[in-house]
Structures are given as C-alpha cells and as structure tokens.
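All protein chains of the complex are present and in place, except for one that has been dropped.
Let's turn to subunit A:
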Amino acid sequence: MTQHSLRILIADDSDTDRLILQALIKRLGHEVIEATDGLEAVEKFREGSPDIVLLDALMPRMDGMEAARHIKALAGERLVPIIFLTSLSDAEDLARCLEAGGDDFLTKPYSRVIIEAKIKAFDRMRRMHDTLSSQHEEISERNRQLLEEQTIARRVFDNVAHTGCLDSPNIRYHASPLSVFNGDVLFASPRPAGGMLIFLGDFTGHGLPAAIGAMPVAEIFYGMARKGFSGADVLREINQKLKLILPTGMFCCGAMVEADFKLGQLRVWNGGLPEAWVLRGDGEQLLLPSRHLPLGILPPEQFESVMETVHVQPGDRLLVMTDGVLEAANGRGELFGLAGIRRCLEQVEPAGHPFDVVLEGVRAFSDKAAESDDLTLVALDITDQPAVPDVSGQSLPSALAGPTEWRCEYEIRERTLGDFSPLPLLLHICLEVPGLRTRGGEIYTLLSELYNNALEHGVLQLPSEWKRSAEGFGRYYSERQARLARVEGHYIRFSLHHTRKPGGGRLRVVCEDSGAGFDFRNHPLVSGETGEGIGPRYAGRGLLLLKRLSKNITFRGKGNHVEIVYDWNFSAHQGDGDDR
C-alpha cells in the first residue's frame, strides 16, 4: 500500500536531533516543517496547518507542553496528533505531556521502524476522525433539513386541514401539537342543513407517510361535508381514496360522527378506534365499539358505510378517542385501558366535564410530559339549540360561489351526429355547479338517455323492438351505421338551464330533435299506465330511469321535444341510491 504524503511539523531545539528526525521522516516520503522552539512551533502550525506534530518536551522560550495546548486549541475540531519527542524517563513528566494534549511519545534514540509505525497509526486515526466528523456534519445538516421540512409540511397541512368548527362551544378536544406526524387527524365541519360532521382518524405509522395520507382525508372531509354529503358518503370516498393511495399494511382507523341536533340524533361509524362513549345526562353510559375494518383496507364494493343511529337529547355527551388513550402506560408498564376511563368517569363531579377528567386522568396515570403524548380525545356536547359556528370564509359552501344561474344551448348537426358525442361536454358544463359535482352519475344518465333516444329513435327512426332478438340486434346496429350516413338537415339540440333554489338548485334540460317524434299521448308509460311499454320509442327501461331520476318529465310537440326538471339539495342523502 502506498502511503500518501503528510505534512509533519518537527519542533526540537537540538539541531542534531532535528537533523536526524527530519531525515528519517523525509525518507518516509513526508513533507517536513521545522521549528526550533515552542513559540515557533505554534507559529508554523498556524501557517502550515500540518497533519501531525512532533514536539520536544523541553525547549527554550516555550516548552512542548505549552505549545501542545496552543496547537490543540488552534486545531479545534480537527484531530492533529501530537507526539512528544523525549528522553524523559520520569513517569510524572510523561504524564504531564499527555495532560497537555500529547497523544504519544517517541523516545530517543529514534528508531526508523517505530517512527514509521507511529506515523501510520496516527494517520489512520486522523483520517477516521475526519470521516466521522464529516459524517456527523452531514447527519446534523440532514436532521436540520428534516425538521425544517416537517415545519413546512405542518404549515401546508394546517392550511388544508384547518380546525373547521372544532372551536365550537360544544366541542372539546385534545390533540398533540405535532399530531399529524404521529398519525392522528381530527376534523369537524358544520353541515349546510344544520348539525355537524366530525371525523377522528389514526393512521398506522408515524412521520411523513402518515401526514401524507392525512392530506387527502382532510380535503375530502371538508370538501364533501360543506356540500352536504352524509357521513356515510364521506367515509366511502375516504376509504376509496386511501385504498388507492396507501401502500399495503398502511391504513387509517377512524370514527365518523354525524350530529343532528334538531332531530336529537347521532349517527356514528367506528372502524378500528376504541369504543366511543355516549354519556347520558342521567348517568347512563352507552359504548359504541368498532364494527368495521379501518379505512383504506376494503375495496369500494365491499366497504360498509352504514352508520349506527343513537337518539340523544340535550345534556348527553359523546366521547371519541384514539388508542393512545387506552395504551397510555405507567412506569410499571400497565395500560390505562377501558378500566382507566371507567375510573375517571366515576369521578366526574356534577359540574365537571368527562373530557377534562379523562384527559387529566390519563396524564396523571402515564405521568408523561403533555407535549410528548400520542393521543387524541374529542368530546361533543348535545345542545338543544343547533350550534352555528362561525365558519365564514373558511368552509362556506362553495356551491354559492360557483355558477348557479345560467343557460346554454348546444346543437349538433348532420355529419357530426355520427362522429361526436356531446355528452362529456354537456356533463362538464353541468358539473361546474359545485352542488351537481357530486351527482355526476345521475346527470350523465339523464343526458345520455335523452341523447340516445333523440339520436337513435328520433333522428334515425330505429325501432327499439329490433333489439329484442339477437338477429334484430345485429340488424339494428348495421342499420344505425347506414342511417348515420344520411342525416342531412337533421339536428339534436340541448338547452340547459340552471337556477338556484333555497338549499340547492334546479337543472332544466330540454332535448329536441329533428325526427318525426312519437305518439307520446298513447304511450303506456308516459300516459301513466303501468305495464311493459313496447312503444316505437322509449323502451320501458330508459323512460323509467328518466322518471325516477328527475322531478318532472314533459313531452311536447310531436314527441320530439322532451323537458326534464332535476332538483338537488345540499342536505339530500346521497347514500340512498348506491348505483353511482
């Protein structure tokens, strides 16, 4: 192994000894800096910053010990080995050299072999030290960056997952300051039709992965809650999103609470969190255990979002918590557990609040510093007056901000009838209304039924009964292709008209076509008679669908002019029809 060249400082007042030493060291391939006393040694060290220093102990002006102290101070963090050159034999003198910062001795007469071995050994030590300090610096820098990133991430998260209406007078909660990094999230939002929605979640894992998963949950929760979606709808959406984005093995235990103060009703869904407590004003306790898998595990079609309904009255309270409460441990390794909560609840004074008692109880039990806890606890008081938290500018239903009063007309003609579907475009226009955005499936169904009827039966005059047999089916589609080539002078015209209504809006869709129309007055379904409709146009299924989805359906003219009225509300339960 070729040894790389070092710069070595030699300080000795004896010319003879210095001459020998420098010759020895040069022969080892190193560069030599010479000094004749301690003062000069310190000076040369400052100028030349050598890698290793060889110091004679006894020198005029400044002795080796003092020079060593100065040199160690100048070197700072850098490891500069100092080897004392000595013929000292007194143990006490040798000890003083070490105390002054010496790392080793070299005794006279100098031995080539020993000098070489010592320089090599100290060079290895020196380089190891350099590596360690640069790694240490790197680690410190990385740690600093990480903390900075967490602070920024926290700020971003706070903007997305604002506290909503957590500050309402009937909500009490505790979450550790960096809760998002321990995986806990707590959201609350007023519902447009009154009442509120609260979500408490606990992600598996810690740190950034948990925080990243929490981000879309916050978005979905606040976005949907303010538009009037039910807790079940929000849960389905959160589950679907988390299933999609979280890696296997990561999920979110959670509880959704939908509170309706007017009806005196709580709807609760608990997936993987500890029991939620309903504490009646009269002392009765009701436990709502987890009945579902956590969010982000089941595929959408298997996900069960049914919420448990509990009737409540003013004075009742609901307590929901993450497992950090149950798993709080004391010095002996015992867990707080359900028993701990029961003990606390027994001690609640008439004027006291169970929330305060439980929180104090778990803290006293685990005697941990408040800032190091890993638990989230929230309490909701049932009041007789619907809580109306001030959420202006924060979670205002954005339905009022989007386009709500508008009208448009879109007509496609002739060849385009065969080449182009206007449905995505029309759907897009409708979904600009925030209140309709969540009803895209229904709107799409309405538009496509109208359009396909107008095209196939209106413009192309294809009889729907053809499709009833396999043979007719083929004929139907080949005829469809043939007739699409002969659409001169034909058109389909959509008129969309949206207006605002208290608590929602109304979409009016008129679809006209240039076809011959049909005798809607004698159509069994249109005229209101029941039974299998086998008309030339509007097979039973399509018309029934239109009737079910819309408030009203009207045929005009020759039957080639259909108008439907579709009403929507903020508060409408979306969970009723699962065919979205």
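The criterion applied here is as follows: a contact is a pair of C-beta atoms (placed from the backbone, for glycine too) under 8 Å apart; a residue touches a chain by one contact, two chains touch by 3 or more; residues count from 1.
One rule holds in what follows: contacts and distances are computed from a predicted model.
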item: Per UniProt, the name of the complex member that is left out, chosen from "Aldehyde dehydrogenase family protein", "Predicted Zn-dependent protease or its inactivated homolog", "HPt (Histidine-containing phosphotransfer) domain-containing protein" or "OmpA/MotB domain protein"; value: "HPt (Histidine-containing phosphotransfer) domain-containing protein"
item: Candidate in contact with the missing chain, chosen from A:24, A:171 or A:214; value: A:24
item: Sole contact to the chain not displayed, among A:13, A:40, A:258 or A:381; value: A:13
item: From A:87, A:134, A:285 or A:309, residue that would touch the chain that is not displayed; value: A:87
item: Missing-chain contacts mapped onto subunit A; value: 13-17, 19-20, 23-24, 27, 56, 58, 86-87, 108-110, 112
